[in-house]
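Got a structure for you, written out below as structure tokens; questions coming shortly.
For this view, one protein chain was removed and the others were kept in their places.
Let's turn to subunit A:
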């Protein structure tokens, strides 16, 4: 709903607006949904002027339809697939994170969501040499750990520093700051970053449930609206700038005691792909994890892949050699 102000189109001046307001017409919507003849009689404004203004406003504010073929061409030329660096996870995600889409990682505490985000960020900034924006809402961002990961990929200090500079961190701790941050990114942050060198290809939000879960439920009536606003901003950023968005979510238990991703049914429609991370039963202290595909528009659901958080770029070997590797690492 756009408010009627003088200057939004030629022909609208102060008296015009006053006359319309006396008939309780304050927004463009109200104006175009009224009959110009009746309006001309009630407000004593010229019929021609009203029709002219109406035409201009309609032209300015309507959305135009796009043909499917054009849309497909656009998608082919603008979508990119970003590999996560881990072959098992790539297999699960159908070769990687797709730009223009939201992917969600859910898991219980300590299941490795933040570590997976770090690994993906490091892979994108070092291997693919693109800029990554990382929005941290839980204080889990640890640049030391990023450096550790980079050091295992390359011994060259310069490359490490360059990769670290391509990861930009924003720290917000409540939903209103998150919305301010996303809106600012959308309006000028992302363009500035791409001008600097290295286009922005990925945005990570860790985690989206930390800021939203305290606003949902009970007698609060704003929670759903804020959830949908966050979803809307993320989708618009993903689409308009061809960026892959990766968000993390917490888990809750459903009626049967099984794990499911948090934030409820409404949020479940927002990400295009959802992955559930879990520790392996019986090997609770190892770094092995399983990822289950719970929602995807490209692959069959409930695909499971195992991987090792410590050995990100390697194929998952059999469990025996995985444990042996673990014992090697644990020696001081």
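Please note the rule applied: contacts are C-beta pairs under 8 Å (C-beta built on N, C-alpha and C of every residue); 3 or more make two chains touch, one makes a residue touch a chain; residues count from 1.
Heads up, the rule we're going with is that contacts and distances are computed from a predicted model.
Only one chain is not pictured, and the protein name UniProt records for it, out of "Ribosomal protein L14", "3-methyl-2-oxobutanoate dehydrogenase (2-methylpropanoyl-transferring)", "DNA repair protein RAD51 homolog 3" or "Sorting nexin 5", is "DNA repair protein RAD51 homolog 3". For the chain missing from the display, the contacting residue among A:37, A:222 or A:240 is A:222, taking the whole complex into account.
Residue in contact with the omitted chain (choice from A:164, A:280 or A:303): A:164. Only one residue in the set A:11, A:87 or A:140 touches the chain that does not appear here, and it is A:140. On the side of subunit A, touch with the chain left out of the figure occurs at residues 1-4, 26-27, 108-110, 114-115, 118, 133-134, 137-148, 161, 164-174, 176-177, 179-181, 183-184, 186-189, 207, 209-211, 213-218, 221-222, 225-226, 229, 250-253, 257, 262, 284-287, 310, 329-332.
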